[in-house]
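A single protein chain has been omitted from the complex, and every remaining protein chain is retained in its original position.
Moving on, here comes chain A:
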Amino acid sequence: MTQPIDPQWVIQAHNLTKRFGDFAAVERLNLSVPKGHIYGFLGPNGCGKSTTIRMLTGLLTPSEGDINVMGLSIPKQAEALRQHIGYMTQKFSLYDDLTVKENLQFIGRIYGINADQCKKRIDQLQSTYKLNQYQHQLASTLSGGQRQRLALACACLNQPSLLFLDEPTSAVDPQNRRDFWEQLFDLSEQGTSILVTTHYMDEAERCHKIAIMEKGHIRADDTPKSLMDNINAHVIEITTTDLRQLKQILIAIEHVTSAAQLGHRLRVLVSKNISDPIPWILHQCQQHNRQLKPQDIRLVSANLEDVFVSHTGQPISCQPMQHEGEHHG
């Protein structure tokens, strides 16, 4: 039944492709998620994150490619997989007209957990996820953060060894997001492997490993640190009086990947093909406009946003929106 799989990997996908008509939502994607890791998919809406998760959980049939999740061949053995995974959908998909406790009970029974054990587990989860005081409240009356905790509690109810979280924090304030990540680290420490999608840089940076996704492709994948260390560009910050004009000039030059304004500074990515970028930029400025003299120019270390931009050419907020998530039906 089960295929031989290297025990260090919990998910392996090879050449994974999903087409909706002429549109390829995911194209020739190769993926290996190590066991016990929090693995992040970083990408804008519509880059194929949800489609990939749906294929990995057996909800969508791939147009091409092979998937192996926890030693099971997906989608063929998807039913066997269901007992061992938890899935938190992008949209809240629990029952609005049931209370917190009733939702948990429902999920418990669906997973065939017997009454005593289920009761214990629910009490335990309600206190872990600070839901005790809301247990008799209808899910429709919960705040974004409470709903998200309920959804995570439900996804964890059957003690899955692998969790899929599809943009779990999209409707949550920063404080709740931090708390949520603390809970993920707790789960991870208990040995749960987690695949999470996000378009927040700070969240991606917390993952053990991330894949940068754009237009259905994985552009890069590694630990956030090595991605930042090995960025294929110099990151330069420039302070000057006329940032708008400077930006227009620089962006038109070859070898300048991007130029983004951050308050009084301009953050510029210059290709590694240029060995000494600061004199090079100054020279370029001189050529275009003699009055334009940067007040301050310095090399800085790369952050994850820079990594994302260097791989995709654009910051995450400027990515073209593609339709995703509406393909089922």
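Miscellaneous remarks
Operating definition for what follows: contacts are C-beta pairs under 8 Å (C-beta built on N, C-alpha and C of every residue); 3 or more make two chains touch, one makes a residue touch a chain; residues count from 1.
Quick note on the criterion: contacts and distances are computed from a predicted model.
Candidate names were "Protein-export membrane protein SecF", "Metal-sulfur cluster biosynthetic enzyme", "LuxR family maltose regulon positive regulatory protein" or "Transport permease protein", and the UniProt protein name of the unshown chain is "Transport permease protein". Check A:E102, A:D123, A:D179 or A:D202 against the missing chain and you find that the one touching it is A:E102. Annotation: of A:P44, A:G58, A:P168 or A:P277, A:G58 touches the absent chain (contact as defined above). Taking the complete complex into account, residues 54, 57-61, 75, 78-79, 82-83, 85, 87, 89, 91-98, 102, 105-114, 138, 154, 327-329 of chain A touch the chain not shown.
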